[in-house]
Every structure is written in structure tokens, then in C-alpha cells.
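Of the protein chains in this complex, one is absent; all others appear in place.
A and B label the chains in the order they appear, each numbered from 1.
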Amino acid sequence: MSHLLEVSHLVAGTRTTTIINDVSLNVCENEIVALVGESGSGKSMIARSIMRLYPSEQIHTFSGSIRFQDQELLRFSENSMRKIRGREIAYIPQSPLNALNPMMTIGKQLIESYDSRCYEGKSSPKERAHHLLKRVGFHDSQLIMNSLAYQLSGGMRQRILVAISLMNSPKLLIADEPTTALDVTLQAEILDLLQDLKEEYGLAIFFITHDLGLVARSADRVYILKSGEIVETGTTDDLFYKPQMTYTKTLLDSLIQHPTITASAV
Amino acid sequence: MNYKVKISLGLTILGVLLFLCLVGSLFSPYEPTSIYLAHKNAPPSFSHWFGTDELGRDLFTRTLQGIRISLSIGTLAAFVDLLLGTLWGTISGFANRKVDSVMMRLAELVYSLPYLLVVILASVILGKGLIPLVVAMVCIGWIQMARVVRLLVRDARCSDYVVAAHALGVRTPRLFLAHIFPNIVGPMLAACMLSVPHAIFTEAFLSFLGIGIQPPIASLGSLVGDAIPAMRFFPWRLVFPASFITLLIFSIMLLSDGLRDLYDPKKRLHEGGL
Partner (left out) sequence: MSNNTEIALERNALPVLRKIAKKLIHLTVSLLALLSVCFVIMHIVPGDPLQEEQGVPKEVMASLRHKYGLDKPIMVQYATYIGRVMHGDLGSSLRFPSESVTKIISNSFPVSMHLGLQALALALTFGVIFGAWSAYRSNRSVDVGMTMVATLGVSVPSFVIAASLQLIFALYWQLFPVARWDSLAHTILPSIALSIGPTCGIMRIMRASMLDMLSKEWVTMARMKGISEYRVLLVHIIPNALLPVLHYMGPITANLLTGSFVIERVFCIPGLGQWFVLGVMSRDYPLIAGLTLFYSIVLYLIHSFIDLITAAFNKRLSYNEGGR
């Protein structure tokens, strides 16, 4: 099976510092791949590099390749990249608090993502929005469509962001620490939702996190990132039961007893 | 634009102006108020560098006097504003809710009208001349400073290090002097600096209208005011005072902008990238 997303020997950073050093990873269809790293390891940078939306003008990709569906993204023009964003590859940001425009209704923000060329279904943008809102768990989708960001809780906003990312039926979902800003129960909900989506739509999900507990719950394969370099990779089971590198072992040891891990482990 | 550029440019221009107004008169044989009717409305020449006005007074000397007046009044007014405003703002910042509310309500009452309007009205009551002008400017100007200081003090009181000190038993006067004051001095001075060009402008405005500095003392504002009726035929009478008042205000604005950037870490971070 050829990889949906293949990152090879990516090097990126500012002129003075290298943030990502020779990173290679891949994601296939219908699987959840997790990228685990501590703060400052550069994991968000990888997501941004794939989307080619860096937080500052100073950051560049120096070398390496990012291939999506056998096309070299790094050689795409900005225009072509725009056609990929939100359509083939969707992004779920870390902080739901600020990721929604406080002045626009949720409905408008959902509908503006809709690109009729991409989505082959017959439904209108409104219908699609309602359908997705229900899918992520809102009973009264009309109420949500009409409300503003400040009226909603963090968990609700995060679910809306998931719905937004699905508007154009993307092939790959990049979730950048989607649960960091949420409570534990909400974290579980979002993860379960992502898993359901993967099974229902055959999505590939690239999941970035620092929390190994979440990885154990949902991921199929894992990459461990340390200071901009991949130090270990493997299936979730392999990593948790047969960790190879010292760093991985340290991470696992420092893991606070997570009830779900012990449960699934048993 | 880099804050360093702003500060250095501002200081340079201001320095030149200061040098001129303090030392420049030594180069001129004329007095600002001496009248030479024979030479009235003369264009710039070697004997009169900036030309003369309708009474034959040398404009170079008068412009320099104007700069001195504008600068001194501006800084004096801003300084008194700083003192009064800091006093009121600190008390208000430390007082309990009721007293603070009353104090600020009193201040707000006058604040709702435009500053210039109130200053003009005050001038009407107090009369024309230098002292009434300064009093008129100051009686309203301190309010802005008071607001700034009050806000700074209130914010500082809530900050962790002050709460910690307070919890350790530090008494209020020492709390203020040793803990709060050093940390708010920066933004306070930046705000004070900003009120200087404002004061200079106000003085020029009033003198232009004929309410502020009275002849024969020259103010840059009154020089411009006198020049306008005659500017079609004697444009130099407008050009020089106008340029100098602009440069004066511009340099101090640049300086205070730069200082404000200096004390605002967010802005500095942004300009540096990332």
C-alpha cells in the first residue's frame, strides 16, 4: 500500500536554528498515526510544514520531501497548496479557545470551508454543515449554527472544529494536540469521535500529542520525536511493551498511571 | 520601524533644536522684541537669516524665543500634570472601591469635554498671559495622567509579586515605594513624555488664536498666527515657525513612541520576528 502521506528527511527551521532535523514518517489510509514529543520538540512544526503555514516568516523548509498522494507538496505553488488545504488535508488546531472567529456565527464559519468542487455529494453547504454537526454530537444543530463562539464551551468548540475539518471529506486529518485544552472526559470523547470517523470514512489521521495515555487509547502506529529527530517508531503495542530506545523508556516510566492503559493492557 | 531608530532620530532632532534655542541667540545680534521699522517684512538674507516680520523684528531670534517658550511651557505643564496626576492616581489606586469611584467620577466629569475646549474656557476665566495659560492647561491635563497611574497601580496591586509581599506583611508605603513604583515608572514616564507634545500643541494652538502668549513675547503659535494674513507676499514668515513647531512636536513624539516601544515587550517581540 503506498503511503497517503510520506515525509522524507525533512529539515526545517530558522536561519539560525534547526527545529526539525531529518524527520521521516508516513501515514496510510485508514489508520491513526501518533507523533509524540515533549514541548519544544518541534512536533507542531511538522504539522505546519505539511500545511506550509509557518507561524513566522523566518521559518523555512531547507531540504527533504513531503509527498501527498505521490505529489511533492514542497514544490507546489501557494495557489495549489491552497487547493489542498481544507480539502484534501484538513487541520484541527490545538486551542479551541481562539481558533474560531469571535465575530462570525458558527454556521458561517462552517459554510465558508465548503468547496463545492471537492465534495462530490449532492447536499448544499448548509445541509452538509447540519449533517456534520449532528455527527459530532450536537442534537440541536440549528442552535449551534446560529450561535457565536463566546457562547460555547471548550469541548463544544473543539467538536465544531472537527466538524469544520470534515466539510470537504478530506483524506488526511492532521490533529495538532486536539485535546490538550480540554478536560479528561472531553478528551476521551474527542478521541472516540476521531476513531469512529476513521472507521466510517476511512480517514487517515495524523495525531500530534505529548500525552502517551491518549496514544495508547487510539493510535495504530507511533513516532517518538525528541529535539527535532525521530528516535523511535512502531505499532502502539510494540512501543508500549517492547520499547527500544532509552528516551522511549523514560517517557513510559514517567507516565502517570492512566486507568485506560492498564485496562487495555489487561 | 525599530524603537532604537525612533529614539535616536527623535533625540537627534530634539538635540539640534535645544542647541539652537539655547545657544543660537549668541549668533544673532538682535533682540527678539527690538523693532526696526526700516527693515520690515524683509526676506531672508545675510543680515536677517529668517527675514523680518511686519514690525521689522528679526525672525531668527523670535523663532528661537518661540522654541524656548514652547518647550518650557510644554515641559512645565507636562511635569505638573505628572505630579498632580501621580498623586491623585496613586491615592485612587490604593483607596477602597467607594473612594476610588468618587475620585474617578469627579475626574470623569470634566474629562468628557475635549481638552482644548476646556482649556480655552479656562483661559477665558483666568485671562490672557503665560501663567494663566499654564494654569488653564494643568487644571485639566492632570486627569489623563491620573487615569494612567491609577490603572497601573491597580494592575500592579493585583500582580503576584505584590500580593506575595503584602502577604508577607510588608506595609503599604514600603509596598508602594519598593515594589510597585519601580515597576510602573517606565510606562508612567512614557505616558508623561507623550503629554509633552500635547502640551506644546495646546500652547501653540491657544497662542495662534490669540488667547495664550501675548505679544511682544514670541510663541511659535502666535508667529504662525501673525504670518497667515501676510503669507501670500511674505511666505518666509510662515515657513520658519511652522517648520520648527512641527519638528519640535515630531521629535518628541518620535522619542515617546520609541520609549513606549521600549517598555512594551509584546511589540519588541513582534518586530524581532517569530
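Just so it is clear, a contact is a pair of C-beta atoms (placed from the backbone, for glycine too) under 8 Å apart; a residue touches a chain by one contact, two chains touch by 3 or more.
No experiment lies behind these values; they were computed from the predicted model shown.
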In the whole complex, of A:43, A:87 or A:171, the residue touching the missing chain would be A:87
Which residue of A:148, A:184 or A:245 touches the chain not shown here:
A:148
Given B:12, B:47, B:101 or B:246, the one touching the chain that is not displayed:
B:246
Even though one chain is not shown, chain B touches it at residues 1, 109, 112-117, 120-121, 123-125, 197, 201, 204-205, 208-211, 221, 224-225, 227-228, 231-232, 235, 238, 242, 245-246, 249-250, 253-254, 257, 270-271
Which positions on chain A touch the chain that was left off?
51, 53, 55, 82-87, 90-91, 93, 95, 97-104, 112-113, 115, 136-137, 139, 143, 146-153, 155-156, 161, 164, 181, 185, 189, 193
